[in-house]
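Missing here is one protein chain; the remaining ones are kept as they sit in the complex.
Each chain carries a letter (A, B and C) given by its place in the written order, and its residues are counted from 1.
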Amino acid sequence: MSNSLTKSDFAAKISAAKKKIEENLEELNKLDAATGDGDHGTSIKRVIEAADTAAQGDASFKDMLTNVGMAVMSVGVGSAGPLIGSFFMGMGDAVDSEELDAAQVAAMFHAGVAGLQKYSKAQIGDKTMMDAILPAVEAMDGKVDIPVLFSAAAEAAASGAEATRQMTAKFGRARNLGERTKGHMDAGARSFSLIFAAFAEA
Amino acid sequence: MSNSLTKSDFAAKISAAKKKIEENLEELNKLDAATGDGDHGTSIKRVIEAADTAAQGDASFKDMLTNVGMAVMSVGVGSAGPLIGSFFMGMGDAVDSEELDAAQVAAMFHAGVAGLQKYSKAQIGDKTMMDAILPAVEAMDGKVDIPVLFSAAAEAAASGAEATRQMTAKFGRARNLGERTKGHMDAGARSFSLIFAAFAEA
Amino acid sequence: MVMKKFLNDPNDLTPELLEGYCLAYPDKVKLVNDKIVMRANPKDESKVAVVTLGGAGHEPALSGYVGDGLLDASVVGDIFAAPPGPKVLEALKLLNRDAGILLIILNHQGDVLNGNMALDLAEREGIKVKSILTHEDIAPGTAAPIEDRRGLGGCIPLAKIAGAAADAGKSLDEVLEIAERFNNQMATLAVTMKTATAPQSGEYISSLPDDMMEIGMGQHGEGGGTGPQKIMTADETAETMVKKLAAAIDVKSGDQAMLIVNGSGATTLMEMFIVFRKAYKVLEEMGVKVAISRCEEMLTVQEAAGFQMFLGKVDDELLGYLQAPSNAPYWVTQ
Partner (left out) sequence: MVMKKFLNDPNDLTPELLEGYCLAYPDKVKLVNDKIVMRANPKDESKVAVVTLGGAGHEPALSGYVGDGLLDASVVGDIFAAPPGPKVLEALKLLNRDAGILLIILNHQGDVLNGNMALDLAEREGIKVKSILTHEDIAPGTAAPIEDRRGLGGCIPLAKIAGAAADAGKSLDEVLEIAERFNNQMATLAVTMKTATAPQSGEYISSLPDDMMEIGMGQHGEGGGTGPQKIMTADETAETMVKKLAAAIDVKSGDQAMLIVNGSGATTLMEMFIVFRKAYKVLEEMGVKVAISRCEEMLTVQEAAGFQMFLGKVDDELLGYLQAPSNAPYWVTQ
């Protein structure tokens, strides 16, 4: 992989993420069953499949991201749609060329976080997907090499997801279980550790 | 026991029947559960308790039987109420004195059967309480000694009930199960074998 | 095992449920003589009264259908047990009128015995009453003797028709004739997935293996069906059942029908809609017009999973009565 990210590079990463999510579907449903309603695997699968389909067209990189965002929002899987949809929509705001260097990739992901935060108030430590996403995007800062950037993100997402085991859920359905959520990894965080891992591998 | 049957003799027999039914409540519910809805023990218990209460007053023998019949009919336990109620009501039709000899006792029970048959078309072999009642009442014919009359009735009721095991139900809820009722003793027949046994013992 | 039900003393089940019911809908129904549910606003005595009887435990049936345009009274027995004949007589006495009374009896032995006893007693007292026996279960086949064809949920639309005709001022003979017409062209078939617990004893009523269902079970879990079979899809179940029903009442292209999916208790309305959809489509393909329908719990069997599918052929007059205004707690039509 060259040291730039094009639309088709990113589309390939999304495809890889889709494959990885599909492979781990059962585990994700089980994680959500422990603290929520047991559908997160199915939901995230539908989200990432919608993203993958929307990423295929011949729109510009920017428009591709907006399309992916809208497609994800329209999936209709409860919270995951609007949250992850606004993440991709947000990314689109920061992209204006067809080839990004490492700093631009990091900026794209930061813009995604900004989009997501319009809808979610969850912070690090609240036991949500944020616990994987926020450290992953932080870890991209200052990287010059794109593969290194994605590996760092994947590593940070993985340990962020791991850390959710010790946390008490503050958002989503799991919030109602309070202390009883301790000891279980958050399903959404696990999804994003898988997604960032796929981004790094593809 | 003398060789005549008074109202209080018969009331004592009803009390004995009540005791016997109460002792065998579970078995009767279980028998009905196999071929019906599992409530026959509870139903016949309520029937015989109502009969016992109604038998206590100081009415004439004839009126006592009518009162018992009406009380049983008013119990509200599905089929058992009207069937057994009309059995006692029918008995009342045949009684006109306060002391009956063996032939009059047999006549009283035959009149009971006639009352019952106004409402039930069940015959011997149809796997109902008739399979205990009809042979029991037949067995009373020609007896001169009242204890002998009741022993003969009890014996006939017992073997009549036993014989229902081989039968296919033709009446009541059990009818719907058809062939599947074979192998189970009929609950109503078992009740009357217990009742006639108590009549013989008291 | 502890029953998973909200109950107090099992002996008080029926009085408590009736009291709660009448407290919930006091503008529509009232409880008289412990076990008789009557309209809160009785109709004019010049009109025929329509009465039914049956055991409790099937809520909302039968008492849920007492109200303007529907039943005048329902005489309630204990759980799954017919009320005693003398209690039915009390209701007939309360509603005694020159116009007469129609007594709807469902074909279950207890109901028939006690209903007939009440009719005998009423006749002796000079009460004008006629009866109609519903027996629309087609599980044993339409050629089966009447004793084998149980009265299932079809008594409810039949009561709606009789109630509307009576409220419209028809004579007793006319009400009976109209109700009999419907009685002869209606059919019900039940299917069960999970049996229920008898609320007094906590015992399971019958049972079904985990992967089995049974078509044709009675509404107390008693048999009568085709025996346990592997669970089918909603579409297969609906198609199998509606075809049998259509054949039984001989509906043909151009006919109008009423279609009801009546839930037994635990089966969700979601499933009932899915079943209804297929049954409707099968009828549509046959050219039969579903002119009126209901999808809800009408006559339940405690927490059994399953439903009764009902199909009745209707003409414009019957349809008019089915669509006429009514104000029973569980069947309100504007």
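Here is the rule we go by: a contact is a pair of C-beta atoms (placed from the backbone, for glycine too) under 8 Å apart; a residue touches a chain by one contact, two chains touch by 3 or more.
All values derive from a computational prediction rather than experimental measurement.
**Q** Where does the absent chain make contact, in terms of the chains shown?
**A** A, C
**Q** Looking at the whole complex, which of C:Gly57, C:Pro83, C:Gly154 or C:Gly312 touches the chain that is not displayed?
**A** Within the whole complex, the residue contacting the unshown chain is C:Gly57.
**Q** Among C:Leu121, C:Ala144, C:Ala266 or C:Leu319, choose the residue that contacts the chain missing from this document, as touch is defined above.
**A** Missing-chain contact among the listed residues: C:Ala266.
**Q** For the chain that's not shown, point to the residue among C:Tyr65, C:Phe182 or C:Phe276 touching it.
**A** C:Phe276
**Q** If the hidden chain were put back, which of C:Glu147, C:Glu174, C:Glu203 or C:Glu303 would touch it?
**A** C:Glu303
**Q** Across the whole complex, list the residues on subunit C that are touched by the chain not included here.
**A** Contact residues on subunit C toward the absent chain are 1-2, 4-8, 13, 16-21, 23-25, 56-57, 59-60, 64, 193-194, 199, 210-211, 213, 231, 233-235, 237-238, 261, 265-278, 280, 290, 293-297, 300, 302-303, 305, 307, 325, 327, 330, 332-334.
**Q** Need a quick check: the contact residues on subunit A for the chain that isn't drawn.
**A** Its contact residues with the unshown chain are 29, 33, 36-39, 42-43, 70, 73-79, 81-83, 86, 119, 171-178, 180.
The rule we apply is simple: only the chains that are shown with their structure count from here on.
**Q** For this assembly, give the contact graph shape among line, ring, star, complete and other.
**A** Drawn as a graph, the chains match no named shape, so other.
**Q** Suppose chain centres are the mean of their C-alpha atoms. Which chain sits farthest from subunit C?
**A** Checked the centroid distances; the maximum from subunit C is A.
**Q** Counting in whole Å, what is the centre-to-centre distance of subunit A and subunit C, each centre being its mean C-alpha position?
**A** It comes to 55 Å between the two C-alpha centres.
**Q** List the centre-to-centre spacing of subunit A and subunit B in whole Å, with centres computed as mean CA coordinates.
**A** 77
**Q** Counting only Cα atoms for the centres, state how far subunit B is from subunit C in Å.
**A** So the centre of subunit B lies 33 Å away from the centre of subunit C.
**Q** So which stretches of subunit B touch two or more other chains?
**A** Nothing qualifies.
**Q** Enumerate the residues of subunit C that touch no fewer than two other chains.
**A** none
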